[in-house]
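Removed: one protein chain of the complex. Kept in place: all other protein chains.
Take a look at chain A:
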Amino acid sequence: MPSSDDWINKPLGVVEAMFAQSNSNPEWEAKVLEYFKGQLKEKESHSWVPSLNDVPLHYLKPNSLVKFRCLVQDMFDPEFYMGVYETVDPSTKANVLRCGKYKDVTECGVDLNSRNTVTAERQTFYCVPIPGESPWAKESYGCSSQARVVPSTSYVPSRQKRSYEEDDDDMDTQPQKQREPHTETHGNGDSKRQETEAPSSQTTAPSDTSSHLDLNFPLPGERGPACLVKVYEGLDSFKLNDTLEIYGILSVNPVLTVLGEEKDPSLLLLDPTESMETPEEQRAHDPPASLVPRLHMLYARPLQHNNPLLPSDPTEDQSAFVSSFLVEMASVRAELLAYLTHVLLGDGLAAEYLLLHLISNVYTRRDVLPLGKFTLNLSGCPLNSYTERLYQIIQQLVPCSYRLSMSLHTMNSMRLVPKKDYVANRLVSGALQLARNTSLFLDETQLEQGQLDSSGVRNITALGNLISWQKVDYDFSYHQMEFPCNINVLVTSEGRSLLPSDCQVPLQPQVTPPNMEEYLTTIHMAQFTSQINKFRVYLSLARTLDYSISDEVTKAVEDDFVDMRKDDPQSVTAEDLHRMLVVARLLSLSLGQTTLSRDGWMRAKHIDMLRRSRTEQQKSLNGNEP
């Protein structure tokens, strides 16, 4: 599609043309949105748009359309800007109406007293790449846009370089020139990866040396661009921690960089606007555009999941995809179960529970009670690097994950709960600011004896709250604010975990490989990528299925519960019923069944029985110990 060049490369031209046609009829704004939305609806057109996630910033053309897959980390205060303004041409003295939307900076010669000036409102979101995104997901996203996009040569070096030099004269162009031949000679995915990684390390390097420019990523060691997204429409529909795919106009105007610029001291004294902001605040809100680009949002798509292997749009092709996959659901499940059994040293029951855990999802909340969460405590894990390897395998399966090693030091020193920094006026992120359905792997085997200080206690409390109520209380220093979340928490521990959990499974290894590392690596290597991809699709898909219970089965469950209680009231409590209902739900979904059958219920009861007998066994074992 030849016209695609225009709306991707010069979207502002499109906007301005529409503005000029409109004769200040406010409807033009809606038309612009309509147009871009329409363009993006075109089949696969969204893959032509370069993504900030996998193309280094300086390869992108300023003022072009880009997309960004991100998490809303902070929401700044709304700002007023000149939506429409008038400029005076100094030579002809002619007044020209101009549009200020989707731009950071005005044209020269603004007539500040013009009656035609329209003030409008927009809001800035601070967005970061989705925390804990697995390497395979990143890669797969990168490849999908690379593979299909023929016109993605829109950022071929020759054309790109010109714009690059035009706009950022003062920046060092040396590293880019060196890499140019590189791009041209290798076209395959591998070199692409190298390339995307190299510049990102380059961008983080200066931020390491000048540590004041903290990009505020929730997880330590993350890299990638953060972005200030200017939002114009539908401000109320966005929430903190939403994951979005944003299409917008990239702006990296060097004027935006205030950092390091020497201020005239006399101006500082007299200009009322200057004294408002502390240097910290300026740093947080106006970081250099070369590090934190601005993105003027044209269209945003909330991400239901972050799995590149699944169709992203909830349209017909997704339902077609789902129904086609449902057929092989059971077989994939069996393969995955076998795989997990191997990984869990031959413990089939633990593998079953791990599988259920991986597809769990908070599907609704009844007043304060989150329903559908399924926190698993895998106790009796072998020490040494087993848990680490286990995490690596889980990371291979889910799109987003994070391993929190619960050593005394990390618990005492790490910031888990986001905290509002009033001096810089921003929300300082913490490790618990995660996107929905992220797998949080808590490694309690790392915990040693010692003293938890007050921040350690707070961190443990925060983890406990997260597990029991699926919420995190953000610290706003004068008050706390509750943010609901939806995080799959897996706790690995030696004995019973000190954190609450929905269900504890003591691991009973059937094999004791002499070299654990080697054992797990061979298991992992034995899987084909296509196989692993199937698992990935399976786990993401099973979570999205609907579920219901028929009246008949309801009755059966009730009867069952009453019967169980009749024998021994102590044996089954309301809590147990809660858990069994969750297990039954997950079990059905894992088989691709959307209603609970009698068999499903019996199975759930059965595996829960097995698990309980195992924990009791464990208890008595421990009890006998001197």
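Keep in mind that, in the parts below, contacts are C-beta pairs under 8 Å (C-beta built on N, C-alpha and C of every residue); 3 or more make two chains touch, one makes a residue touch a chain; residues count from 1.
FYI, contacts and distances are computed from a predicted model.
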{"item": "Name per UniProt, for the chain absent here [options: \"Shikimate O-hydroxycinnamoyltransferase\", \"Elongator complex protein 6\", \"DNA replication licensing factor MCM4\" or \"N-terminal acetyltransferase A auxiliary subunit\"]", "value": "\"DNA replication licensing factor MCM4\""}
{"item": "Identified contact with the non-displayed chain, of A:A17, A:L97 or A:V110", "value": "A:V110"}
{"item": "Sole residue of A:L427, A:L507 or A:I607 that reaches the chain not shown, by the stated touch rule", "value": "A:L427"}
{"item": "Option from A:R223, A:H409 or A:H578 whose C-beta touches the chain left out", "value": "A:H578"}
{"item": "Touch residues of chain A, complete complex, unshown partner", "value": "74-75, 77-82, 85, 100, 103-110, 112-113, 119-121, 236, 238-241, 255-256, 258, 261, 264, 267, 270-273, 275-276, 364, 366-369, 371, 420, 422-423, 425, 427, 457, 461, 468-469, 476-479, 481-484, 547-549, 554, 557-558, 561-562, 565-566, 569, 573-575, 577-578, 581-582, 585"}
